[in-house]
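Structure incoming, see below.
Note that one protein chain is taken out, while the other chains of the complex remain in position.
Residue numbering begins at 1 within each chain, and the chains themselves are lettered A and B in the order written.
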Amino acid sequence: MSAHQSSTLPQHPEKATLEGRNKFLGLWFFLAGETALFATLFGVYLGLRNSNAGGPTAQELFSLPLVFVMTIILLVSSMTSVLAIMAMRRKDMKGLLRWFIVTVILGLAFLGLEIYEFIEYTHEGHQFTKSAFASAFYTLLGTHGAHVAFGCGWITTLVIRNFNRPLDTYIAPKFYLASLYWHFIDVVWIFIFSLVYLLGVIG
Amino acid sequence: MVEQNKELTNTKLTVEEEIEYKNEMKLQLISFAMMIILTIVAFAAVATDLLNSTFKVLLVLILAGIQFVFQVYVFMHMGQKNHEFPTIAIWTGVVVALLCIVACAGLIW
Partner (left out) sequence: MATHTEKLALSHKQRSGLWDWLTTVDHKKIGIMYFVAGLFFFIVAGLEAILIRIQLMFPEFDFVSAQTFNELVTMHGTTMLFLAAMPIFFGLMNAIVPLQIGARDVAFPFLNSLGFWLFLFGGILLNLSWFLGGAPDAGWTAYAPLSTEYSASHGLDFYALGLQISGFGTLMAGINFLVTIINMRAPGMSFMRMPMFTWTTFVTSALILFAFPPLTIGFFLLMFDRLFGSNFFVADAGGNVIIWEHIFWIFGHPEVYILILPAFGILSEVIPTFAKKRLFGYSAMVFATALIAFLGFMVWAHHMFTTGLGPIANSIFSVATMTIAIPTGVKIFNWLFTMWGGQIRFPTANLFAVAFIPSFLIGGMTGVMLSVAPADYQYHDTYFVVAHFHYVILGGSVFGIFAGIYFWWPRMFNKMLNETLGKWHFWLFFIGYHLTFFPMHFLGLMGMPRRVFTFLEGQQLELGNFISSIGSYLMGLGTIVFAINIVVSMAKKEVAAYDPWDGRTIDWAIPIPTPSYNFAQLPLVKGLDAFWIEKMNGNKTMTPAEPLDDIHMPNGSILPVIMALLLSVAALGFIYDSLFFAIGGLAAFFFCMILRSVIDDHGYYIKKEELAPVVDKGGKA
């Protein structure tokens, strides 16, 4: 059956095939596992956050304005990925691609600011090998950052590969999964800015 | 059964789909606005000196929890139909997460 003939087009193309449904469930389970993964890192950080071994403390280090900007950037990027999927609902492939490109740009901006922040901190004496607090801080934030970077790579790959392809039930799950993953890393950031930065500044 | 990949050449939505789309978009935008506000409140609470430490901590935690619910139930569509297993999985993850945090942060000395 040729795809040019009009057939009932699924409203939720990402779930219209068995493969799509399997991928959907698989990614959700993966995210549940990642919840346990990041929780362990959070636990380690919270346990070690006062062990600064003479180096700078959280209160001395953290710059709330910068973190606020980073938070808004990531939150907006989460919204733009929602808009990308809403474009998919409208069967608007160009819109989907456009919003995902914006998402990646915002993600890269977030990463750039985070790298800048880390460099500043190392100059102030907050170094990975200096104290348990620093080791825990950089590992937690670094793992999150690595996940953001992976997400940027993933979405970029999908955008480039599918730039000239029409939306169909093979491609839709791929983009849907990428957006779910992107939301998840924003969820993790919510807890990072709350438990690391805000709690760190409170003391 | 053979499943062909269906191309979405029909770009018009039915009336029901249009209405659903508009409602969905409203929900997403309102949630986004809420999350921005929650973020601002959290940062403001910490930056100013209106509350004592304990209240600040509680507020930050509660605001984070609410944002979590918005992200997961609205942005990630976990509140929609056919999300029973994702719901169980994520909440189980949350329980395990709490155990890890209590252990590594609380049961040490």
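The rule is simple: a residue touches a chain if its C-beta (ideal position, glycine included) is under 8 Å from a C-beta of that chain, and two chains touch if they have at least 3 such contacts.
Predicted model only: the values in this text are computed from it and were never measured.
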item	value
Candidate in contact with the missing chain, chosen from A:11, A:122 or A:139	A:139
Given A:14, A:34, A:114 or A:186, the one touching the chain that is not displayed	A:34
Contact footprint on chain A, counting only the chain that is left out	2-4, 18, 21-22, 25-26, 29-30, 32-34, 36-37, 39-41, 43-44, 47-48, 50-53, 128-136, 139, 153-154, 157-158, 161, 165-166, 168, 170, 174
Sites on chain B contacted by the missing partner chain, in the whole complex	1-7, 85, 89, 92-93, 95-96, 99-100, 103-104, 107-109
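Note that only the chains that are shown with their structure count from here on.
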item	value
Interface residues, chain A side, partner chain B - complex	1, 3-4, 6-7, 9-11, 13, 15-19, 25, 28-29, 31-36, 38-40, 42-44, 46-47, 64, 68, 71-72, 75, 78-79, 82-83, 86, 89-92, 166-170, 172, 180, 183-184, 186-187, 190-191, 193-195, 198-199, 201-203
In the complex, chain B residues that touch chain A	3-11, 13, 17, 21, 24-25, 28, 32, 35-36, 39, 42-43, 46-47, 53, 56-57, 60-61, 63-64, 67-68, 71-72, 75-76, 82, 85-86, 89-90, 92-94, 96-98, 100-106, 108
